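Heads up: the structure comes next, in structure tokens.
With one protein chain held back, the other chains of the complex are shown just where they sit.
Entry: subunit A
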Amino acid sequence: MKNSRVRRLKDAHPATVLFKGVRVVDPANNLDQEMDVLVEDGVFKEISPRIDIPDPCNLKVIKADGLWLLPGLVDMHVHLREPGEEYKETIETGTQAAVAGGIVAVASMPNTKPVNDNPAVTKYILDRAKEIGSCTVLPVAAITVGLAGETMTEMAALIEAGAVAFSDDGKSVRSSQVMRRALEYASIFDVPVICHCEDPDLSRNGVMNEGVMSVKLGIRGIPRIAEEIVVARDIILAEYTGARIHIAHVSTEKSVSLIREAKKRGVKVTAETAPHYFSLTEEILETYDSRFKVNPPLRTQSDVEAIIQGLADGTIDVIATDHAPHSPIEKDIEIDFAAFGMVGLETSLAVSLGLVRSGVLTPAELVKKMSQNPADILGIPYRGICKEEEASFIVVDPNAEWIVDSTEFYSKGVNCPFEGKKLVGRVELTVCRGKIVFGRGEYQWLVE
């Protein structure tokens, strides 16, 4: 039995609750201090150092000593698998996992079956999200039809249907000419093109990072240059066309420095990394466990340090999960045949809080990278914790220790690289668009 409760957005109740003495961290509104926060009917009514409990009191009052109240997180890189691979994940289970991880909006990648390369699929995703979702779903549409890297999708129609960005994630657009045209064309709409950077000739048949470990273990390597060459290409294309790009899942030291230099030159480039790229290294493949097979692959300690440096100095704007759920059919097999990918929605905040404890990021900087920055890059309205605004926020216990057990996950994915690990920091309550969609432990009753 799960010690938590989750609700669909359409069935959830508006929040009416008073938090006493909660640490509010919201860089968008310059907040990082202990406050009392009053939410009424899903709207922030008052945020001030002291709010008296009314008498008589018909409010739920939470004494929130030691807890943090943050804006709801935005995860700009998620594979929800619906339509087409519902046995791996659905919009229902994926958004449940999201709110359990404190995420109130997920950008869903287009490599579904069928591919989200036409407005009917985009509309289907949005309709399903409205019907059974627990949080906001922001569809990312394909750059090219069928992710085949040849013909551009009808971007205007896709945006009209609700797409927020374009990506052929899972593959690079192989032709530099097609990519160039797509960047030029997308700049009509001021939406980001999200680049999965991988030279398929260099990475072909590879399973793990190429280097000492792959040679030692006898596992075929994916060289770092497969990523870096395409990061460099896409930066050069963005610079040439003046278009806006966002580099997905940065995993190497050289990629970080290419992006850093490009930003200095004024190229319109933003970048994300995922928690596994700053917390795990290739050594873990020694177990030959397919859970650690991911694309791009886990790299070396010096890459991890460069990623952390890139997060600290602002080169990397966003922490996203690249949540890629699979079933045992794809994962519990020989490592060469296993699918790439890891689940991350229910562990990303806890893993990322490690960066705060080690002094790499302040709590406010972490919130920016997991909430405000991705929202800004995707161009969705963002208010944060602000009086008279619809409330989307989470309550986090930054000191709660827990052992990762994927059988407790809302996600159907079994491929969690942190299985059995102790993590610190846990989401207790999630409110999305004014509605209480998730509560854990003593906050479960709020979901009723």
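We take it that a residue touches a chain if its C-beta (ideal position, glycine included) is under 8 Å from a C-beta of that chain, and two chains touch if they have at least 3 such contacts; residues count from 1.
Note that in this section contacts and distances are computed from a predicted model.
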{"item": "Protein name, per the UniProt record, of whichever chain is missing from view (\"Nitrite reductase small subunit NirD\", \"Ferredoxin\", \"Putative ABC transport system permease protein\" or \"Aspartate carbamoyltransferase\")", "value": "\"Aspartate carbamoyltransferase\""}
{"item": "Identified contact with the non-displayed chain, of A:Ile47, A:Ile219, A:Leu311 or A:Leu429", "value": "A:Ile219"}
{"item": "Touching the absent chain when the full complex is considered, from A:Asp11, A:Asp127, A:Asp336 or A:Glu401", "value": "A:Asp336"}
{"item": "Interface with the undisplayed chain - residues on subunit A", "value": "211-212, 215-220, 287-289, 329, 332-337"}
